[in-house]
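The complex is shown incomplete by one protein chain, all other protein chains being positioned as in the whole.
A, B and C label the chains in the order they appear, each numbered from 1.
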């Protein structure tokens, strides 16, 4: 019998058994190897930390609320393929699919992986896509000073894309020293402390402000400080949902210094950059070392013990970056 | 004896006599023909409507506070020129200079005008420059739907630049019908009402949102509505100072729809676009009709009676667009 | 009996009778009001003035060569509509369709027009689309010096789009004085003479070279001179096919002055800018006067006498701009 992760009600995580049907046309049945928890998104849904009237509420309601079945970053392999699907059993895939030992998914949401890749590393593909959208929204950064505010999973991955795009110097700002280790590993300058206290240090280290500031914190109160960190005519990229954007307020810097603010979101695929192409790029850059995932997966938990994984995130949000459910354990 | 406008203290406007010296090297002595009041800036300074800690406060203090001598948009003619200045007496000039019948100014702040131009029309040059900065900050608008929110002097002039750059359709939104007459005259679609009530009408008239929304209101509360008026991946240009940018807050549209927000300010001259070049462009476009100033100067007041001009602005802000002091009366 | 224009063999123009069937699903039967001859394209096909191996040869061969049935810019009205077509009889249309009194066309190639438009003016829609592609390929031109090299139909229409986008000054260069009248009418500075002789005059009139140079001549020998007319880091837009691009050679200006060269073609529609949207924009700008077609249609010939129209183009290429077949005569 297959099993999957479920939030039966607010604050509760369970593992439940489930039936798995056969794949129809354009579908594939997959067996999970590893799936990454999205600390931000899944935490918001588990604890219902969203404001009524937001798109969060709309999304939650449109799928019937609790019981909620979380997850969107799974690496698995093909068990069987439906009509018209040209994938062989055993083919490894990156799938936009929930945390389940086996399930049927549309091939449109599955992207072939090279069998040699580590499933736990490959499970970063979904955060890689979100953050690539931020890198695309940023101006060209070759040789330009760039600051990433926030060293959580989104900030870490955004920093890797920007590093791969030639940002120099690359800075990361976070109040938690343990996260900054991961910035230093990729050659970034790491500044530890509350964002409000680091504006001047960032301006000094970037020669008067960054060309691009990425706010990867999801906290509304950060924006005014992020704006101060940009150089005149510089750019601030808002990456990742802020639960309460109505509290994200400007400063006089926007008008007086001609700053540019742009939002980036997972859904901003274009004709040129769809999910498949981004996954392929991510994979090739991990393989050749331009994106270094070393150390980013901080927790691996056997899938049967999924509630412990969510508990770990709640207990120590700053200490959890990549949290992976291991379906082979 | 020369005379000039002065704010001796908060809320008070006076006309005072003054001495005028001879121009030194690089200077010119000018006699005023017409000068335009900047309703926004001068009103803020006259009534001290700025928040402590802002750049307004800094600027006010740096020049010693009251008595304040206002004005920065004057059309005059040369009386005499200092050493090294190649301007003849009688040459007409657009000057960044205060409201005074005669004064000595640096030639760097003076731009030659063709003698055939109407001084009262030419006095729009300063607002033309500010708003040109907004047009430069905007993406290319040829054939693109553009909305100007706010039909005051800044909004009217911004609409003219955007029209000259090929915006189509061009919309203007303002709660005061009398201002919208000036939008319709240049072929814009005018929508009358509070901005919050017009979001849907703008989205319908632009086929799903504007490519560029210009917020020319200077009111913090407008931004959330302006954001809603932009199409996905569209742009919002903040044009003109908002007294309290800390109250200008975002909405989820920025991240979820990938909007881009950019500030534009009078000071954003570049190597390519300095004040002289903008004044020349403005002049040539007024001459050939691509910028139509008809009706925009709503009040002409003899300079000796300047207090009446400021009183008119206070009494009926919505009914005053261009207010000009006539120094030849 | 319906009739249409035909090139039975090289150098020969005829009017032949033809049958017209009933429109199938997604089609419409139309009656012609006016159709514009594309002097360039149709002349190349009539006289077989293309080099073997080019896309011209491929296109010609793919449609079976002679007899050739020319034309792609027709204004007509609906006679009857096929299944699933929501157009009423009498609806005026701009059609990508050949020169024929009646014919059946796919609605995908038909764009509704406002009944009040002059059909002979509206027949410029096809050249308007081609040249709009050039305006899209150009950098933002508000207030920038722009030169159009070549005052034929393509050059005239390109100049109108660039004027509508705010080019200032706008120059046109052509060896034929009669064509320059049409440039001056829209406020352009016209320089008469061989392009090689006017490089210095253009550089002087633009303050050191144009931001954008549009080569609308289709003559390979023009490019080196067009490059000289651009300012450092400026742009040269190649608009319209050159029969022999292998003779279009560079100069040292491209590398030493960092010029940018870009090609524009009728087929460069994008998701945002399809033919329908461009026709609508053209129509609205003609209506409000931002695009002025006065005088551009130099010849109107009754359709039954079409051979005379082609003969006129051959006899006096410089004196023929818009040549329209009148199907109501």
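Here is the rule we use: a residue touches a chain if its C-beta (ideal position, glycine included) is under 8 Å from a C-beta of that chain, and two chains touch if they have at least 3 such contacts.
In this text the structure is predicted, and so the values were computed from the model without any measurement.
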item: In the full complex, displayed partners of the excluded chain; value: A, C
item: Sole residue of C:258, C:289 or C:302 that reaches the chain not shown, by the stated touch rule; value: C:258
item: Sole residue of C:48, C:69, C:109 or C:268 that reaches the chain not shown, by the stated touch rule; value: C:268
item: Among C:42, C:77, C:241 or C:326, residue touching the chain not depicted; value: C:241
item: Residue numbers in chain A that touch the chain omitted from display; value: 132, 135-136, 140, 142-143, 161, 164-166, 168-169, 187, 273, 277-278, 281, 284-285, 288, 290
item: In chain C, positions touching the absent partner; value: 54-55, 137, 223-224, 233, 238-242, 245-265, 267-268
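Heads up, the rule we're going with is that only the chains that are shown with their structure count from here on.
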item: Pairwise touch network: line, ring, star, complete, or other; value: line
item: Chain closest to the assembly centre - both centres taken as Cα means; value: B
item: Centroid distance [mean C-alpha coordinates] between chain B and chain A, Å; value: 44
item: Inter-chain centre distance, chain B versus chain C - centres from mean C-alpha coordinates, in Å; value: 40
item: Chain A-chain C separation of Cα centroids, rounded to whole Å; value: 49
item: Chain C residues counted as touching two or more neighbouring chains; value: none
